[in-house]
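Once you've had a glance at the structure underneath, I'll fire off some questions.
The complex is shown incomplete by one protein chain, all other protein chains being positioned as in the whole.
Naming follows writing order (A, B, C, D and E), and every chain is counted from residue 1.
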Amino acid sequence: MSMYSLGIVKRNIQRADRAAVDQLSRFGAATVHEAMGRVGLMKPYMRPIYSGASLCGTAVTVLLHPGDNWMMHVAAEQLREGDVVVAACTAESTDGFFGDLLATSFRARGAKGLVIDGGCRDVKDLTTMQFPVFSRAISAKGTIKATLGSVNVRVICAGAEVNPGDVVLADDDGIVVVPAAMAQQVADAAAAREANEGEKRAKLAAGVLGLDMYNMRGPLEKAGLKYID
Amino acid sequence: MSMYSLGIVKRNIQRADRAAVDQLSRFGAATVHEAMGRVGLMKPYMRPIYSGASLCGTAVTVLLHPGDNWMMHVAAEQLREGDVVVAACTAESTDGFFGDLLATSFRARGAKGLVIDGGCRDVKDLTTMQFPVFSRAISAKGTIKATLGSVNVRVICAGAEVNPGDVVLADDDGIVVVPAAMAQQVADAAAAREANEGEKRAKLAAGVLGLDMYNMRGPLEKAGLKYID
Amino acid sequence: MSMYSLGIVKRNIQRADRAAVDQLSRFGAATVHEAMGRVGLMKPYMRPIYSGASLCGTAVTVLLHPGDNWMMHVAAEQLREGDVVVAACTAESTDGFFGDLLATSFRARGAKGLVIDGGCRDVKDLTTMQFPVFSRAISAKGTIKATLGSVNVRVICAGAEVNPGDVVLADDDGIVVVPAAMAQQVADAAAAREANEGEKRAKLAAGVLGLDMYNMRGPLEKAGLKYID
Amino acid sequence: MSMYSLGIVKRNIQRADRAAVDQLSRFGAATVHEAMGRVGLMKPYMRPIYSGASLCGTAVTVLLHPGDNWMMHVAAEQLREGDVVVAACTAESTDGFFGDLLATSFRARGAKGLVIDGGCRDVKDLTTMQFPVFSRAISAKGTIKATLGSVNVRVICAGAEVNPGDVVLADDDGIVVVPAAMAQQVADAAAAREANEGEKRAKLAAGVLGLDMYNMRGPLEKAGLKYID
Amino acid sequence: MSMYSLGIVKRNIQRADRAAVDQLSRFGAATVHEAMGRVGLMKPYMRPIYSGASLCGTAVTVLLHPGDNWMMHVAAEQLREGDVVVAACTAESTDGFFGDLLATSFRARGAKGLVIDGGCRDVKDLTTMQFPVFSRAISAKGTIKATLGSVNVRVICAGAEVNPGDVVLADDDGIVVVPAAMAQQVADAAAAREANEGEKRAKLAAGVLGLDMYNMRGPLEKAGLKYID
Partner (left out) sequence: MSMYSLGIVKRNIQRADRAAVDQLSRFGAATVHEAMGRVGLMKPYMRPIYSGASLCGTAVTVLLHPGDNWMMHVAAEQLREGDVVVAACTAESTDGFFGDLLATSFRARGAKGLVIDGGCRDVKDLTTMQFPVFSRAISAKGTIKATLGSVNVRVICAGAEVNPGDVVLADDDGIVVVPAAMAQQVADAAAAREANEGEKRAKLAAGVLGLDMYNMRGPLEKAGLKYID
């Protein structure tokens, strides 16, 4: 099943291991992105609809057409506890594909939130519900239900590839996608990365310079850096 | 009097019926936009200067030149209780046409807020005053007072037509313009639209799918949707 | 020393007079920009990473390459109490050049905050720290340490020239740069400008029109403004 | 009939006087825009699909939905010799609503060209046909035929109001809309404006300065301009 | 091998069938995009660097870092007759990663052209060489050679997934990616699609309306379209 199929709903998908997802959920997007080797990040035009929104879960993907949210209803049925809906669009659109009624439905089906490369509306209600949404736009403009897209096919969302079942983790810093098969490995790498951050932070807070802590003076001199008065 | 007139101030305008405006003020921009038949929405680049800002009132329109806010002072005199100033610009500009002094004056004259296809400044003071402004930009850059525009002519503001006296309603989701003559009819349609939202929300919260609630399964099958495992 | 030098760190810079900086810090960016004669403002795409962030201090400048934050560590050593780091980039980049570890280091060295024509990450931590950052983007994407830029050379940051030691003042309305030699003069002009704002505000709040307070009716009539009914 | 009606086709429209349109067609967009008093210009993001494209005719308007070009076929039937199709969209869209087949049909019905606040495709064929199109984007992405818009209602296209029958004139400099009722008056103003351009150009080519030809030295001195060495 | 690997060069890739590529090369991007079922199109911000540029070939992919073109030289060695280089970037960058020297090398190795989600320079020379490049920007800014990316891994380029060996076809209308395994099937569908275009064009040129040719009048009436005078 690939991104080259319209009119398809895949029911059985291989979700990332729940324990690995839980471990990943303790880290921020920046840390996970580093742990991934700096790949899998969506474009920075994607922003949370309210300050402090965050989410981490397994992707149920949706491929939409501009101005048409029919497939969002189809996706609702495929949701399980802990999923995140990831909605891509076949062309750039800022229309409000999603609002509080769909959020109510998604939440009832177990969803943790939504990532959509399109618009969102009912921001006030969604904030009250604390239903996290990351979108490219906010717009009151509604959508029609006329054209088939797909559910649970591979999609490109805001410049990142998302396969059904992948881990999607989002916070104020951005949205990162971890392939299902790499979830545990990335969680371990993230943990290792954070392990010595406390020590580094303490040193820096005490006035130690990164120049010294990271031994940069030699390489900088070798690169030709000159100090003048 | 049309948008093709510069140097004009129209004093007597036909404001939308007050009772209809009050009724409209109870609804969100998304609901009113739907009730309008999905027309009359400004572009989504217009954003509130502080989170949670909203307004609803009758439009006093202003046509500005880039970098010149002279007409804002002329508009102040035309304000009545319950008005909203809608400022359009003859070319794209992010300059700060509006700040806390004008806000003080507008409020003293009865204004509910401002919608401006340009920049705004003094955001901190305006937030303290809770004077709602929806703008395309925030900028400290001030403006001059050198060129005539117009007040209370028809304007195109952020892609929407606004006639003096029209109802302008804005919240986190966007800004919608209701022609004065349609205010009551749109208020009624909005009320009808919201009437059964509570029931729908309850069903969705209980886990009923939109697929079933909206009887979408038949049309989706007819359109060719295929489920695979 | 000019912007046309890469691989240079200037250690001794002429910082603006501390007393003048303190006086400037009492004013908003819009007021200072007016007091400057409406020059020295950065582009409005620069935004605070959290609502209400503000800063005022003397510039330590950094010239970065896209995706490379090596020079930020070099800059840390040059910081003194009351400085603000101003980071420009040789090409447009939204990468996350800055996060909470660098913020910890900068603060330990006395920095008041950061202005960066690039991306920032660790927004949640920076908000908790209340370390003010003004940036063109927020992005989880990290950077490498491979190429020499410069520290304390003249830079163009978001369209404004910044020389080391200049006063940089930022709040919700924008970011304004005051040349070190003009700091006292601009502080005085800002004070003069605010002196009679209270009186103006009181008059406007009482319903006096700007048309009358500023004697605009004559000039408007002379310019040809026509009132119609 | 207004912009607030969907699902409407108006058959009888009042086209601008043919002789006035012919006179206007001799001028450039910049000249006509000046003759209009600097109103009625579309946003500068609208560009010709090939260098040198230009058009002048009477508007048949179309209101489209994003990704849906059904109404373009409805519009074709309403075309008469000398018309220009002006297509607006209810939300921003870059989809390719128009290609060589529709161009063939439009031309067969007498159309002079197309102005569309959306995307266009088949650029190579349209260039070969020399069928002028001004659009916001070029995109190979096709559109569906599912939703009713309207034909010959008032639309807002790229920030300008267009009523059916208005004169639309476009060239490399932009697109200007002349209300049908003002066509002759604007043509006369444009002619007057161009009358003495030749003389001015000759003087300037001979080295006479605008400072002297327009008598600007006095006003500049009065405004405070200072010459230094 | 996936997009989640940096520092990798895959030497043996499965290129699309040559005969199918040749057949595809006879069609325009819009036709091929339709034949694909309207998927696989890059974003419309990608533009040819000279008017009339077009290309069709099998993808050799490159994953670059912003401001670093080291991998382009690595890619050159992997090129075979009929290939197209497709360069993605780990973050948005407009730097000039490519110029006439690399073009000379790519052409000597058999390349048909370049698609790059970044900047290009030496436009004048590339135009003289008639070496087709489709890019997001043109910029004189050069790049460094410091960081490993990858060659012949799956990349996301301008919103489209590209696997090594896929067919990439670009012209004035845009850039479409055909998976290698679907090349023949899409070529056949494109041929079928064009088969009756001539007949349609002739009818439309003779004045037959699309309304009649496509039997749209019934569906439009059923959808509620109303004609008024």
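We take it that contacts are C-beta pairs under 8 Å (C-beta built on N, C-alpha and C of every residue); 3 or more make two chains touch, one makes a residue touch a chain.
Worth saying up front: this structure is predicted, and the values here are computed from it rather than measured.
Contacts of the undisplayed chain with visible chains (whole complex): B, C, D, E. Here the missing chain is touched by one residue of B:Ser54, B:Thr90 or B:Ser105, and it is B:Thr90. In the full complex, subunit D touches the omitted chain through residues 28-30, 33-34, 38, 41, 44, 47, 51-52, 171-174, 176, 197, 200-201, 204-211, 214, 216, 220, 223-229. By the touch rule set out above, subunit B reaches the unshown chain at residues 65-68, 90-95, 139, 141, 144, 146-147. Listed by residue number, the positions of subunit C touching the unshown chain are 2-4, 6, 36-40, 43, 90, 92, 154, 156, 159-161, 179, 182.
Note that in this section only the chains that are shown with their structure count from here on.
Put simply, the chain farthest from subunit B by mean CA position is E. If each chain is reduced to the centroid of its CA atoms, subunit B and subunit E end up 41 Å from each other. Distance from the subunit A centre to the subunit E centre is 27 Å, each centre being the mean of its Cα atoms. Within subunit C, contacts with two or more other chains are made by residues 51, 94, 139, 141, 147.
The touch graph of these protein chains has some other shape, matching none of line, ring, star or complete. Under the contact rule defined at the top, the touching pairs of chains are A-B, A-C, A-D, A-E, B-C, B-D, C-E, D-E.
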